[in-house]
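Quick notes on the structure that follows.
Complex shown without one protein chain; remaining protein chains in place.
Order of writing sets the chain letters: A, B and C. Residues in each chain are counted from 1.
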Amino acid sequence: MRMEEQHGADVAPVVVMRGITKEFPGVIANQDARFDLREGEVHALVGENGAGKSTLMKILFGLYTPDAGSITVGGSIVRIESPQTAIDLGIGMVHQHFMLIPSLTVAENISLGMEQKRGPFYDLDAAIEHARQLSTTYGLRVDPSARIRDISVGERQRVEILKALGRGVRVLILDEPTAVLTPQEADELFHVLWGLVRQGMSIVLITHKLREVMNNSDRVTVMRAGQYVGTVDTAATSTEELARMMVGRDILLRVEKGAAQPGAVVLQAVSVTTDDDQGLPAVRGVSFEVRAGEIYGIAGVEGNGQSELLEALTGLRKTSGGSILLNGVHIERASARRRRELGMAHIPEDRLVYGSSESSSIADNAVIGYHYHPPLARRFWLATSRRARWALDLIRRFDIRGARPEAPIGSLSGGNIQKLILAREMSREPTLLVAAQPTRGVDIGAIEFFHRKLIEYRDAGAAILLVSAELSEVLALADRIGVMFDGRIVAEFAGEEATEQELGLAMLGVGDARRASA
Amino acid sequence: MKSKPMIVLVILCLLLAACGSGGAATPGGATTAAPIAASPTVEATMAASAPVITDGTVGAGASPTGEAVEKLRIAMFVNGALGDKSFWDSANAGVRRANTELGAEVRVVEGGFDVSSWEPALRRLAQADYDIILVGTFQMPDIVNSVAPDFPDKKFILFDATVDQSNVANISYAQNEGSFLAGVLAGCVANSDLPNVSGDKTVGVVGGEDVAVINDFVVGYEQGAQYVDPEMQVLKAYVGTGAPAYNDPAKAKELATAQFSDGASIVFQVAGGSGLGVIDAAKEQNRYAIGVDSNQNGEAPGVVLSSMLKRVDNSVFDLIQMEATGSLRTGKTYLYGIQNDGVGLAEDKYYDQHVPQECKDQVDRAKQDIASKKVRVKSGFK
Amino acid sequence: MRQRGLVAEVIPPVLSLVAALALSGLIIAALGSSPLPVYKALLLSPFESLATFSEVLVRMVPLLLSGLAVAVAFRCGVFNLGVEGQLYLGAFAAAWVGFALVGPGIVLIPAALLFGALVGAVYAFLPGVLRAYSGASEIVTTIMLNYVAINLTTYLVTGPFRAPNAATADSEPIAATAHLARFLPESRAHVGLFIALSLAVGLYILLYQTTIGYELRMTGANPRFAEYGGISVRRTVLIAMLLSGVLAGLLGAIEVLGVQYRFRSGFSPGYGFDGITVALLARVEPLAIPFAAFLFAVLRAGASIAAVDTEVSREVVDVLQAIIILFVTAEGLWSFVRRRHVVAAGQRG
Partner (left out) sequence: MDDVLSVFDTRLLGPMLRLATPILLAAIGGLYTQQAGVLNIALEGMMLMAAFWAAVGAYFFQSDQVAQNAAWLVTLAPWLGLLCAVIASTLLAAVFGLFSIRFGADLVVAGIAINLFAAGGTIVLMQRFFTTKGSFSAQGRLPDICLSFLREVPVLGELFRQQNILLYISIVIVVVAHLVLYRTRFGLRVRSVGENPEAAQTAGIQVRRIQFATVLISGVLCGLAGANLSLGYLGQFTTNMTGGRGFIALAAQTFGGATPIGTALASLFFGLADAVSVRLQTRGLPSQFVLMIPYVATIVALVLVSRRRLFHSRHRPSVEVEKAEATP
């Protein structure tokens, strides 16, 4: 410990940010924020949603210009006006939403902006060679000729990292890198990151996951409400302390829940099949049922048909076979609206694409799906004032901070948008709640809140279908767990019996299928 | 979100409105009375001493100042634009002649293609102190009917259309008769031994658009061609619809080329600005063409054998001259046909040089037949 | 903060206008004329008397309706470039009621307006269906259908509905009872203006106070979100196109009943495209569209006064208008005025 500090004092910081203030219309994202990064460390940056972590790092990467404050890189004060300046200073960033061009290949994406030429032409071979070289040097496996739209999320992330490395950066910022990864993929990522650190790279890790922080960082900086709270050595702190610093109070990290009291079957899927966007079979005959008063979890590595299954269940994708019954009614051909009317609610996996409309107001976002129903509407007329009150009520009950009904939802942080979606979907007390990745990219305080709500809701007698890439979440919440692999449910576990180990093996398609479905 | 554009727009509107009232408070500002002798526009100003409308608010009864009392003051309203090398340019030449030969003060206003703007523009022109206001085309009778009764002191000349108003003199043209002669020429040429004739007993006509005023040319032409040879086939094509049809020489050229390739020896163009494309096609395909409205024989000597002239210029000048001598009678229609050279073929040196004698004779015969009513030329108006 | 915001809002458009006028002045001077009379004719003369001002109101009607027609589709994420074609068909339909039927105004006028709106709607429905069910880009189909509509209506008035002795492609005049009432003495300002203004308010109410409007806005803002929320994007796109067609058809009908009194082939100087400019200038907000339409109408009325009052040719005025549009819509032109405080927010319609 003492050694560590001494060592730290010796090493000159590569990046020093002081007094950073950034204001957006109506929101102060950073106020007098500070940050130090030493050479050769993994520095975790944690904080709740809206705490200003991403903004601070986007300022460092030149995406935003600060209103006030100074940035020192390598000892000299710099003005970072664009990502290009940042890259020139050796700073790279891997964004939460990948900055890749889907129709281009891996090699093209990596070389974009620093392409080699052969004669008048773009040298594709050189790009492929370069990508391959990077890939082997840093141990990040990717196929240089694959198109981005065809590869998995984990691979895309590797491409993002390679993109930065290929530009010779010495400082790498990763924004919530594990949010979209399986546990195995996450482990692999950290393995790679430590390898980079050994080569002298400095890494900033923006995350919510305290366990990750404890296992994979040297120091931690905590932010709250746009302000700097403090920086601590990881070895000298604990998850509880970090959580307290983030939230400003003690929070409960385990999910308290009683045994489920399953009732009648609410959702029944029988041999459901459906195709993906390319028209290839994605779900190949899935059967399961969810009862009232239980949480049915679906686990699996992303891309094994979970998304397509959910879309088929909720009416966003046509089924090609099988049947779906909701409270005994066949709904496989019903519209999304009809399914909602029959008591289904849906927290979609991508809150920005399906769950909300960025430029529309919070009130508009708070009523979709029910906008034509009393009390929100009477015949063709929207009940405008009741709608505003409705939105306010959701905002209050779900503690959505900084929200006014008339403000665009895009002004909220990701976690607060997710809260609003949850609030909306629970507001009509559906008999079935389909929740996909409900806590993805949501901060620790909010996760606690979400989990408590889901359990409360289950205990009130609702059926919940939970799909999550977070194994720990599925394990913590689900009463029964189905594991999806290659478009099928290959194994089913009772919640309390399952272990992470067993589930992980089943997810890879090699587990002992305890109760394989038809 | 809502308020931002509103603010901007309201301010812009207020800005305009505020200035508007300010401007109205200072009538007859010196700036507007500035002479425009330096104006480079040729067709808009006929004389260096041409007047401007002294102020927009001048009423109909405002008396002109100084010596201009006995001078004729003429305004022509063009509901479209000059530069068509045919109808309007011809009318413009007529008014211009009135300026040089009669010393009339002349003003030409182009109204553009926004149909609904024509009436207020004409009304504004009528409010200014002009003695005669010239208006043309079949698109204007409604508007003249609405404007003319409000200005009983003013005289209007409406050419190429007619209305029944006591202060309007009308001019109408027997373009079908002129086109008949063009048809006779075409039919004769197709049967002649001129070097570049196809020998197919086929002639063509390219019209601007398929409307009666153009078809008046077309039916006359067809009748003329078949007057020469009843077996003569007449190919017809139209460039398009509306104003663009008269400004698309590329399309006209393609149409004429198609007609030539279908065996037409000669093509008559009735397509305004598009018509030059027909002449171009004839040049390229080594065939013949007939121009329209103004004399286009010189555009391609030996290729354009003649042009069907509609002497808008002469007629307009004639009526202005009548007014100058006090003989113009409003409330009636002046007809311009073959007899009074209101329509006819351009028989210039190119015509003399390139058209076979036999065809010249046929054309002359046809003229007499029309004059003697031996031939009745069909009308496109029916 | 608030005041600074207002200054930042007001200064740029004013500067733009000044810059546009200055540049235009240079052009006019270069052509050898004095710019001041042109400015006066273009900007002030429309306000000089009731008669000239009423012409502004006449011009405003089609611009306003076209702006609304474009806006309603746009709010649903559909680009209706076919307002021009739809208004021609609507105009013909209304004219047909006017010249083929007889009756008192109270019957004829609503019948003509409704029929015009209906035909416009049907014609807009077609590209809507093609977009919703075959994915054919409405940008292409609506442009193509404009040409079809113009040819079709011209055929109708030169063929089956040709007026006796008609010289041009115009229909017979409509019955006098079908004329829209004029509300100012000695002017052409007609009650179509009030219809158009109430439609602007109506569209506002529709968009913000009704479920259909809500579904329309959500579809335009994020179609996947709408689909997720149980809104049928197809159906909503069709409704938006229908509404757009209704407005375009009404535009044509009102022009026939209020100004032209017959169908004239080629009567629209491109209202359908003016509507795009008007709608976008008003940021696709129904209540801002009348102001944008008014602004344009002033320029248009001014242009035709300039043609009569000044020696500057019509086309110079076109150039001036182009310059004014460019400068006034270029929001970033004076960005230094409001550099720090207005970062491009997610405020696009």
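One rule holds in what follows: a residue touches a chain if its C-beta (ideal position, glycine included) is under 8 Å from a C-beta of that chain, and two chains touch if they have at least 3 such contacts.
Computed from a predicted model, the values in this text were never measured in an experiment.
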Chains still shown that are in contact with the chain withheld from the display: A, B, C
Omitted-chain contact residue, chosen from C:Ser66, C:Asn80 or C:Asn151: C:Asn151
Selected residue (touches chain absent from view) among A:Val14, A:Ala44, A:Ile87 or A:Ile362: A:Ile87
Touch with the omitted chain, as defined above, among A:Leu63, A:Ala146, A:Val255 or A:Leu325: A:Leu63
Residue of B:Pro120, B:Gly136, B:Gly220 or B:Gly273 in touch with the missing chain, whole complex considered: B:Gly273
Interface with the undisplayed chain - residues on subunit C: 31, 79, 130-137, 139-141, 143-145, 147-148, 151-152, 154-155, 158-159, 223-224, 233-234, 237, 273, 276-277, 280-281, 313, 315-319, 321-323, 325-326, 329-333, 343-346, 348
Touching residues (missing chain, whole complex) on subunit B: 40-43, 81-85, 89, 204, 209-210, 235-238, 240-241, 244, 247-251, 253-255, 257-259, 261-262, 273-274, 276-277, 280, 284
Absent-chain interface as seen on subunit A, which is shown: 24-25, 27, 29, 47, 49-56, 61, 63-65, 82-84, 87, 93, 95, 98-104, 108-109, 112-115, 117, 120-122, 163, 167, 206, 223, 410-411, 413-414
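In the analysis below, only the chains that are shown with their structure count from here on.
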Chain contact topology (line, ring, star, complete or other): line
Centrality ranking, top chain (CA atoms only): C
Approximate Å spacing (C-alpha centroids) for the pair subunit B, subunit C: 31
Euclidean distance of C-alpha centroids - subunit A vs subunit C, Å: 45
Computed distance of Cα centres, subunit B from subunit A, in Å: 72
Per-residue overlap in subunit A, given as positions that touch at least 2 other chains: 408
Shared interface positions of subunit B, touching two or more other chains: 1
Interface residues, subunit C side, partner subunit B - complex: 6, 9-10, 13-14, 17, 31-34, 36-37, 40-41, 43-49, 51-52, 55, 58-59, 62, 150-151, 154-155, 158, 162, 164-170, 173, 188, 255, 259-262, 264-269, 281-283, 285, 287-288, 291-292, 294-295, 298, 300-301, 303-305, 307-311, 313-314, 328, 347
Interfacial residue positions of subunit B with respect to subunit C in the complex: 1-2, 4-13, 15-17, 19-24, 29, 31-32, 34, 36, 38-41, 44-45, 52-53, 56-57, 81, 109-117, 119-121, 123-125, 128, 137-139, 142, 161, 209-213, 216, 241-243, 381-382
Touch list for subunit C against partner subunit A, complex: 208-215, 217-218, 221-222, 224-232, 340-343, 345-348
